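For this depiction, one protein chain was excluded, whereas all remaining protein chains were kept in their positions.
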Amino acid sequence: MPITAEQQAEIDAQRAAPQPTLRATSAGMEAHLYKAIPVLDHGFVRVIDYMGDDAAICQAARVSYGKGTKSVSNDEGLIRYLMRHWHSTPFEMCEIKLHVKLPVFVARQWIRHRTANVNEYSARYSILDREFYIPAPEHLAAQSVVNNQGRGDALTGQEAARVLDILKTDANRAYDHYEAMISEDGQQGLARELARMNLPANIYTQWYWKVDLHNLFHFLRLRADAHAQYEIRVYADAICSVVADWVPAAYRAFEDYRLGGLTLSGKAVDCLRRMLKGETVTQETSGMSAREWREFNEALEA
Amino acid sequence: MPITAEQQAEIDAQRAAPQPTLRATSAGMEAHLYKAIPVLDHGFVRVIDYMGDDAAICQAARVSYGKGTKSVSNDEGLIRYLMRHWHSTPFEMCEIKLHVKLPVFVARQWIRHRTANVNEYSARYSILDREFYIPAPEHLAAQSVVNNQGRGDALTGQEAARVLDILKTDANRAYDHYEAMISEDGQQGLARELARMNLPANIYTQWYWKVDLHNLFHFLRLRADAHAQYEIRVYADAICSVVADWVPAAYRAFEDYRLGGLTLSGKAVDCLRRMLKGETVTQETSGMSAREWREFNEALEA
Amino acid sequence: MPITAEQQAEIDAQRAAPQPTLRATSAGMEAHLYKAIPVLDHGFVRVIDYMGDDAAICQAARVSYGKGTKSVSNDEGLIRYLMRHWHSTPFEMCEIKLHVKLPVFVARQWIRHRTANVNEYSARYSILDREFYIPAPEHLAAQSVVNNQGRGDALTGQEAARVLDILKTDANRAYDHYEAMISEDGQQGLARELARMNLPANIYTQWYWKVDLHNLFHFLRLRADAHAQYEIRVYADAICSVVADWVPAAYRAFEDYRLGGLTLSGKAVDCLRRMLKGETVTQETSGMSAREWREFNEALEA
Partner (left out) sequence: MPITAEQQAEIDAQRAAPQPTLRATSAGMEAHLYKAIPVLDHGFVRVIDYMGDDAAICQAARVSYGKGTKSVSNDEGLIRYLMRHWHSTPFEMCEIKLHVKLPVFVARQWIRHRTANVNEYSARYSILDREFYIPAPEHLAAQSVVNNQGRGDALTGQEAARVLDILKTDANRAYDHYEAMISEDGQQGLARELARMNLPANIYTQWYWKVDLHNLFHFLRLRADAHAQYEIRVYADAICSVVADWVPAAYRAFEDYRLGGLTLSGKAVDCLRRMLKGETVTQETSGMSAREWREFNEALEA
């Protein structure tokens, strides 16, 4: 249950009173504002604010006085050009602010992206809620046998049941003990900043996260990727759906050049040229290692 | 003349059509949007966009669901607390985007502040305008005799006249030659990316500059300071007037703690304590160097 | 036990073979290299590499060709001037790389300082060790009754015993279950990236952390402060002792102007001036809130 009735009432209040503004507005984003997109069992992503739209990217690229738009198709062409040639600064002219509720182990991956602004709920100051991420059965995956940093098929039967039982029981016991330690009922009560150390990494935290569009695209390229851990990928997917509504042309260019694109090494380009001329290239004649050769072929066959 | 009639028409068009938004709005900033605040002889500062307001700072500090405001006076107290204790992240939740026209030598100082986003008018791609900063007579200052990095009184008489004549004549000749070199009339025409090297540092450039409020305050503390070069200080002053209208409570806290504040060394604090107990402290008994002692006394007497 | 015999052998090997270099070297830092300074019950700080010394700060400030040093006392004066006037870029010319072992809840505070480079041990890829932070009895503090974000005296008697028992028992049970879930003995074994979610925040992690001296000073000012949580302050203290050996003049300036310094608001400066003239100022006549007035007086009496 990502949102309580009380929180929903606050959200409704925020959505009830539109104000006039002279700033660039995005109709797609106005529809998203403040609403919570549910992610995992207790998490969410909420858009709190945004700055700029597709036209603002072009306006900055042209350093123009007015809206800088000659036509919508011109703008889309310019945006594709900027994306193709790695011109990052115009995309930095758009900004988004999100309120995110997420498990601590996801937050720890997320925060590695440093070019963003963050205000996290403080467990030194406040008491955390009893909310833990417990994977759905289909996401209770085994360790991958081919990739040290990956997962295989879902566990089944008794093993799955044992794991779920451990996760639920340990989380609740840890939280019971957290409450018992900070209680001031008949005792002094342990400092919150210490008591939190007993809580496992699947407890939920929340933060305000603000980032520009260029750095957001970098985050999404890595975290919406098939190799990202599922539990962060679902957040990235939710954000992708928001961005597609916010800056549709920029998102389409991002999809084509980054999410759906492919970066080849010089060796790989050389092989491609030979293959296009009709030569049969093998790993032995490619100059690539076995692993690179496999990745190269998978990319072309996918 | 910072703005042409054509540019003014574009600005008027942008101000003509308010849109409804659910985002936080600041009435003070809506009044500024797109208008040019003139700075120096041909420069300006224009607000293009903004994100957040005083309440947004508090909302992020509290990581709250709704507006997070209990009362305006509570908010002001919280903002002063955050400023006093160097809590920077809530101020990073506000963002401003400016369009600035400024001389190149000012731009070179400005860009040293790296935590901002910039799109500058490209003199590789486009032709620069014939606009140069020529100081007003009262700002045509002599080199300081006490401070290697400062200026003294204004030049007068023949010396002032000679300098103004040099600046005007050299700028115009350089621009004439710039035009002559890139002309494709009866010749190939030198590449723009090369021809620009002939232009002096008082030519005007322009850029879109986007920064969060915390980093903007850092910029303003250094550049609205009495020791900053006059030609960048006037830009900082113009921006200060904008920020005071945008986030009044945050600006008041900034004025009190940063612009009007004072940072003392441990040695200086020790002297102060002794002085407050009635001891007469001299440079010899202060433990400070002559320069530090002078700066300490100036700060207390100012 | 922060370091095993095997690790110590690796450290000894690294310290056994000095190489000639033409770079700036710091004798104080050479003595520290690779050695582990123990922190908390299982943690440490190790210097892995460093760049620059006091002279390098001056050399960059002067943009000079040679060592840029006129004399050691000149250098110290310049460094104090740079620190006093917030000239940060020369301090950015020094860099340090540390290997740190620390509890996860400390790592979560630490990582909020974004202007640094980090490589953390991956619990997606590798299996974490059974090492947890258990506070020493004198640091098992109660929640502060005056400060929501602080701690009071140490717990005593049965309450202390109960807390210690909970922390130890829960940590070990969580680790037993972590091992049971990832075991591939007679079962598939849960993916490591999922199993880690059962581990509490007092488990130890480790990382390589690289930062420039300016940003390190900012970190130390906040984290070596009396208001910082004890468990991160001991890391900051250990790093302070290293920096004092690395760049002694810069560290002395930092101690005087930042750690031992005081920042006063404009209102406070105004009160001071009146007090130095003999006026008796009270909270009512100070213009400050009760809280600001108390903090002001504490600072002057300390």
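Read from first to last, the chains carry the letters A, B and C; within each, the first residue is number 1.
Here is the rule we use: a contact is a pair of C-beta atoms (placed from the backbone, for glycine too) under 8 Å apart; a residue touches a chain by one contact, two chains touch by 3 or more.
Remember, it's a predicted structure, so these values are computed and weren't measured experimentally.
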item: Interface residues of subunit A (partner: the chain not displayed); value: 77, 80-81, 84, 86, 89, 112, 222, 255-257, 259-269, 272-273, 275-276, 289, 291-292, 295, 299-301
item: Residue numbers in subunit C that touch the chain omitted from display; value: 7, 10-11, 13-15, 17-25, 30, 33-34, 48-52, 56, 59-61, 63, 65-67, 89-90, 92-93, 95, 97, 99, 117-122, 206-208, 210, 212
item: Hidden partner interface residues of subunit B, rising order; value: 103-105, 108, 111-112, 114-115, 118, 120, 122, 124-125, 133, 135, 140-144, 148-153, 155, 159, 162-163, 166-167, 170-171, 173-174, 177, 180-182, 184, 187-194, 196-202, 229
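Heads up, the rule we're going with is that only the chains that are shown with their structure count from here on.
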item: Label of the chain whose CA centroid is most distant from the centroid of subunit C; value: B
item: Centre-of-Cα separation between subunit C and subunit B, whole angstrom; value: 33
item: Subunit A-subunit B separation of Cα centroids, rounded to whole Å; value: 35
item: Geometric centre distance via CA averages, subunit C-subunit A, whole Å; value: 29
item: Subunit A: positions in contact with at least two other chains; value: 118, 120, 122
